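Below is the structure I would like to discuss, written out as structure tokens.
What you see is the complex with one protein chain gone and the rest in place.
Chains here go by letter, A and B, matching the order in which they are written, and residues are numbered from 1 within each.
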């Protein structure tokens, strides 16, 4: 690729970071491969060989990226809103943390509300109950009809006992 | 038929996970595999026979069942309503994966069913009997490529045992692991490898149709409907069964263990279970109590020895 003169003198930070990450991954893979017994057997290619090839490839790509970062210079990028992203990541983390204890509906309801918050629905007093109701509905369909084993919490147990208690 | 189907759907809809279910069976594999099918067949039989009102099956897949086993040993401690399905593959996986949790950390109840291994070649192969194959193995172990299931699994272990019995260095076997799911069978049918080894059920239909030749089976006595000698008849002291079992939680009382054993025994003797075994072509190799424990200990010791011989376990 032939490029016109660099846009600025400064290297592109993002591309440099990519180069560093690739180098780090290459080192991790290489060290993991070194730990493996070289059991190539009759093939001559053992479990540690392909990881080594991939680590070498990653190393080469890391160098290429570093060179590119200096040659290309800093590129302009659209600024990002960090708030909404943290809301979604937080929602996923909350679901992960609560799933085993609070059950599918409550944990997933929180994810629902957090995602809606990220996209501008700020009223959590409305979105949290709505999300839990929606997730509970999803739970009933999948755990009930399809027998999918979704983690049950207090809410699910309550609903099941109500459904079971009802006359057939 | 239509009505039965809807009745089935509705029954499934109503068979809700209850607050205090009688049994929860952990299938330490993804839906669809052998252990999952075993767990779901148990669910069916236990419910249909009224032994348990509501049975739940939970899939905890991963690493030859060791992920499910570890979770079960940690979470089910002392709970008499928790069961886990497992099998011979787990014995090997515990060793090769260096699993911190072993079958000693749960309470084995009974062996339920099992399959014997079969050694096959394509019909076009020049190898006519197991003796010929063993001679080739002795002459040049590398030239005999074996297709079978995953490394360290029952098939691999069987090849190791055969080599050892034939006086061939087990580290020298040329075993080609396939991801199962018929890939190994395709390689055998396509004459890509010298011989194949897997559960008899995988090969039976092909043998009946005359595309594969069964050289030997790993049972103690000849199997009805299979025109092949046992390995023992061929002079190789190998007998092995790829079995499936059910175990209860660690830390339960002797009374609780006795009650679970009684429930399982009732299930095994029930027509629902027997019909399901017949339909799926699973052999009834039920064994419980002290006999099962002895057999289990023997299998664990033998497996450890052969995995060390093959070089998969230090």
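FYI, a contact is a pair of C-beta atoms (placed from the backbone, for glycine too) under 8 Å apart; a residue touches a chain by one contact, two chains touch by 3 or more.
As a working rule, contacts and distances are computed from a predicted model.
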item	value
Missing subunit (named according to UniProt) among the choices "Tripartite tricarboxylate transporter permease", "Nitric oxide reductase", "Response regulator receiver domain-containing protein" or "Aminomethyltransferase family protein"	"Tripartite tricarboxylate transporter permease"
Selected residue (touches chain absent from view) among B:80, B:152, B:170 or B:196	B:152
Option from B:97, B:132 or B:308 whose C-beta touches the chain left out	B:97
Option from A:20, A:85 or A:158 whose C-beta touches the chain left out	A:85
Positions on chain B where the hidden chain makes contact	1-2, 4-5, 8-9, 11-12, 30-32, 36-37, 40, 43-44, 59-63, 66-67, 70, 96-97, 99, 142-143, 145, 150-152, 174, 176-179, 181-183, 185-187, 189-190, 192-193, 204-206, 208-209, 211, 278-281, 312
Missing-chain contacts mapped onto chain A	1, 3, 14-15, 18, 22, 25, 28-29, 32-33, 36-37, 39, 41-47, 50-51, 54, 57-58, 61, 64-65, 68, 77-82, 84-85, 87-89, 91-93, 95-96, 99-100, 104, 108, 111-113, 115-121, 127, 131, 134-135, 138, 142, 146-151
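Methods note: only the chains that are shown with their structure count from here on.
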item	value
Whole-Å gap between the CA centroids of chain A and chain B	35
List of chain B residues in touch with chain A within their complex	9, 12-19, 56-59, 142, 174, 311
Chain B contact footprint on chain A (complex, rising order)	39, 41-42, 143-145, 147, 149, 152, 156-157, 160-161, 163-164, 168
